[in-house]
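The complex appears here minus one protein chain, its other protein chains still in place.
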Amino acid sequence: MQGLQQEKAMNTEIYKESQVVHTPTFIDGHSVEIPILKILKEDGTVYSGAELPEIDQVKATKVYKALAFHRVLDERMVAAQRQGRVSFYMAALGEEAASVGGAAGLEDQDMIMAQYREQGALIYRGFSLENLMNQMFSNEKDLGKGRQMPIHYGSSELNYMTISSPLGTQIPQAAGYAYGQKLQGKDAVTICYFGEGAASEGDFHAGLNMAAVHRAPVIFFCRNNGYAISTPSDEQYVGNGIASRGVGYGIKTIRIDGNDILAVLKATQTARSYALAEQKPVIIEAMSYRLGAHSTSDDPSGYRTKEEEEKWHMHDPILRMKNWMLAQKWWDETQETELYEKLREQVLAAVKVAEKIDKPPVEDLVTDVYDQVPAHLQKQLDELKVHIKKYPEAYPFTAGRIK
Amino acid sequence: MQGLQQEKAMNTEIYKESQVVHTPTFIDGHSVEIPILKILKEDGTVYSGAELPEIDQVKATKVYKALAFHRVLDERMVAAQRQGRVSFYMAALGEEAASVGGAAGLEDQDMIMAQYREQGALIYRGFSLENLMNQMFSNEKDLGKGRQMPIHYGSSELNYMTISSPLGTQIPQAAGYAYGQKLQGKDAVTICYFGEGAASEGDFHAGLNMAAVHRAPVIFFCRNNGYAISTPSDEQYVGNGIASRGVGYGIKTIRIDGNDILAVLKATQTARSYALAEQKPVIIEAMSYRLGAHSTSDDPSGYRTKEEEEKWHMHDPILRMKNWMLAQKWWDETQETELYEKLREQVLAAVKVAEKIDKPPVEDLVTDVYDQVPAHLQKQLDELKVHIKKYPEAYPFTAGRIK
Amino acid sequence: MAQMNLLQAINNALDIVMAENDSALCFGEDVGHFGGVFRATSGLQEKYGKARCFNTPLVEQGIIGFANGLAAQGSTPIAEIQFADYIFPAFDQIVNESAKFRYRSGNEFNVGKLTIRTPYGGGIAGGLYHSQSPEAYFAHTPGLKIVVPRNPYQAKGLLLASIRDDNPVVFFEPKRLYRASVGEVPVEDYQLPLGKADIMQTGTDITLLAWGAQLEIVEKAADKASADGISCEIIDLRTILPWDVDTVANSVRKTGRLLVSQEAPLTAGFASEIAATIQQECFLHLESPIERVCGFDTPYPLSLEKEYVADHLKIYEAIKRSINY
Partner (left out) sequence: MAQMNLLQAINNALDIVMAENDSALCFGEDVGHFGGVFRATSGLQEKYGKARCFNTPLVEQGIIGFANGLAAQGSTPIAEIQFADYIFPAFDQIVNESAKFRYRSGNEFNVGKLTIRTPYGGGIAGGLYHSQSPEAYFAHTPGLKIVVPRNPYQAKGLLLASIRDDNPVVFFEPKRLYRASVGEVPVEDYQLPLGKADIMQTGTDITLLAWGAQLEIVEKAADKASADGISCEIIDLRTILPWDVDTVANSVRKTGRLLVSQEAPLTAGFASEIAATIQQECFLHLESPIERVCGFDTPYPLSLEKEYVADHLKIYEAIKRSINY
């Protein structure tokens, strides 16, 4: 595999070893060629000579079902938000392959530290529909105890770090997490997802450099979907994408077609072996496009054209995988219809259950600030309870349950 | 001039235009060759075929005298600190060419935003010995009103931004400063100095990317002197120096021999014309070595060998320039001896004057927090004055002067 | 006069400044073509060009660093931080740089022309990271001014004053009121003074003090109290730093009681500074302890938001507690 042999260490005594010139000679964004890995064509056939990832029918079916689930969930939840049933949602329309394929390229013990548009990875890991719903309805069964906005999932059991809204903060954290895995000799890596927008944060620079210097087995997975809310990527950076930054950090870097599930899988599998064997970070830049709105609070017609969006509908990663599955004879149209019907029903039913579940009890206001509830918080809680009893109608979610 | 033609814009629609591969292909720190510009040899001769900077005898003499002054000032002030006459000092031994040569490559209207080891640029601009001393003795004639530690110089008149201790903060500021110059149509650029250590800060990433995206005419000048206090550069980064990061930002970048005054001058002059003509940033990485201690509070014997330091004594930038000046017949040994003698005397005399000048008056405690002294600070000051009158012996610097 | 909501008032102030001052710039994440996620800068790029109103890369420390540089250079940067919850990556640039620029240089340089606008506050089901009121984090920083308007009229007048003030100002905009608060706003240019509190309602029994969106809640509590015959004096602090001690102290000397309410958590919030100062200024006049009605000492929750916030009922109870002490 080209580029993956044990590399020679970067010589930092450059002063004496560089090529010497006597007229000013500049490098710039064009100084490095960045190829893009593609394995699967739109029609479901594979490029000739392409190196396939490790995948069999069982795994492929699991991946495909996760993609379908993801698509249906997004569709339904965007609708549910419009109906006012849930307050907020973020879809990943058109870029589901990045998160699902990334998770599929890993082992269950690997830590996933995501940004927020990677529910696909959590779905692939097996987070239940109920758990997803409970989070979005911030009810008392939410693992996160109803404290964060919808889509801020997390599961310790599934090694999926709870989402945090501030962008980029997970990047140096992932470096640290992976360093800890290495130090404790774990057969595990960390994958860290972020958008091309978040890659502008100072924490990006911090995290990548620290991982490189301290050789943390972390896969930095950039979803370059062309937009950060309304800001197109050419107002985000003027270099050659995010991949070109790998050169500066001395990190092995690969650019892939993010809508090509096999390329995502191949790159992640390769990156994982490398990160684990060499105890070093890897960067994957997956080129894609955010087909939907940024979130349910956003309306892209304010900043881009329908024509632009149209072009990208052709690159649908799920359709592309479906074509491959059909060509492999691992899937057929009957299964397809059944799957989608079943999924739609399940999701709708789950919404109806989750929205009726109680909000968390008032005690959850003060737990988990510290490992134990300190005296001043206990006092604040006690006073609140007395207050709620006095004005029960003002606090309908909790009043009925105060002892 | 190679690499300086009007470049084509970086294509951000990479998805469709990159070279396509079907097996994982990585780039890394080795993917770009970074040549190093050298013009002047150690013996004072010029490399054959070297393109010289714009420099004549008058300018060369000015540069050389600034270098000598810098060397003597550092020497004397390190000694003064040992004698307890000044509280702190930072020398730039062995890397004076970076700051003096940088300033010499600019015009007076260009803004200099330095880190702290670039007194050479201020000296070249003509900051008086008295002003330097008044700052270091934090007396009432210090332009900075005695508020910052020694070596935190600044001069609005000379377009030299007052030094700030927090590292890296001047980098995005320089991008903004230069953007303002551009917006107002000024014939001026900003130069921003920083160390290879400071280049690890998040502000570095922020500043370079913002300058690139918003096309600010700023020269990012990295002094790569191999150390950040005790931390050698190979524990600071594992890429190919700081220059390799230019690729990722899409910024024209040049690496130079930082101890070669002609290379510094040439690179800065070239960078300035480019920045102004194209209204774009440039990165210069000057390779050098911090021959002295980090500061007078530091003792490098705790983290590096005398042998390592020895190697670098050979690369003395001032000696190299002297050899060139002698070869040009623009300088002779008598002038040399006289210059150094005179400088030593002047500096010693200036110390004696500055250390006797009064500390700033107590009113300076509360001015410049805001444009005007607000009521609460006036009250704090008034109370303090009453207090000082009660205990004059406890506040010897100000007690005598309170009305 | 025109009817404007708070966003329109902000937009109008920015428009006036951009028109009168060639060196004024508005920038931040999504601020350009799109006009900001709340649309506060709507139309400005069209009117004044991309060079003066633009999107920045997604990096708050860079936005403020860039703004500091522009201000030092003599331009008039008006930087937007998309949510106050995301101002912390810029904390160093604000607290160590903006605030100390003039002092450390002996006035050789300053960033007095800097204004930082940012939407703050809760009550919008935003959870931990779209609800914070971080004014107190900045209030411990000499060199900064901190301003919070409560309605469209103030928003325009205080923003114009903040931009023209020769000190760095952090301007917190109550996002819950962006569209909800509508009122008469003069179309012409005007300024409201910084550093001056506003006595919204005079009263004799207790002084109620707050800023920004919290005043709406305080007014509601005062109404409820007045039904009990309690006469409340309501003061809008408007400027958090430097704050108007005299107006507050004079009021408390008259009423003998003070209640301060803030959205932010109780501990080490700005209400604490006010209580600390007023207990000293008005020691002999205080008839009951100064009450602070604040957010819980927890991160800002989502589903228990109602329980968490300093609502009018909690304030009302505290008023009675104070009166009956």
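In this document, chain identifiers A, B and C correspond to the written order of the chains, with residue numbering beginning at 1 in each.
The rule is simple: a residue touches a chain if its C-beta (ideal position, glycine included) is under 8 Å from a C-beta of that chain, and two chains touch if they have at least 3 such contacts.
Worth saying up front: this structure is predicted, and the values here are computed from it rather than measured.
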Displayed partners of the chain not shown (whole complex): A, B, C
Selected from B:Arg147, B:Lys182 or B:Arg272 as touching the chain missing from the view: B:Arg147
Absent-chain contact - pick from C:Cys26, C:Ala40, C:Cys53 or C:Ala139: C:Ala139
Residue, one of A:Gly126, A:Gly176, A:Pro232 or A:Pro361, that touches the chain absent here: A:Gly176
From A:Ile39, A:Val78, A:Leu129 or A:Met161, residue that would touch the chain that is not displayed: A:Met161
Residue in contact with the excluded chain [from B:Ser164, B:Gln181, B:Asn209 or B:Thr296]: B:Ser164
Contacts of subunit A with the absent chain, listed as residue ranges: 111, 113, 142-145, 147-148, 152, 154-156, 161-162, 164, 166, 169, 171-181, 183-184, 190, 202-203, 205-207, 209-210, 213-214, 367-371, 374-377
Residue ranges of subunit B at the interface with the undisplayed chain: 87-88, 138-139, 146-149, 152, 164-167, 197-198, 200-203, 228-231, 235-237, 297-298, 302-303, 359-360, 362, 364-366, 369, 376-377, 380, 384, 387-388, 390-391, 394-395, 397-398
Subunit C residues that touch the omitted chain in the full complex: 61, 85, 88-89, 91-92, 95-96, 99-100, 103-104, 128-129, 136-137, 139-140, 142-143, 241, 264-265, 267-277, 279-280, 283, 286, 288-292, 296-299, 325
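Here, only the chains that are shown with their structure count from here on.
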Interface with the most contact pairs, given as the two chains involved: A-B
Subunit C: positions in contact with at least two other chains: 54, 57, 59, 61-62, 89
Contacts with two or more other chains, residues of subunit A listed in rising order: 200-203, 235-237
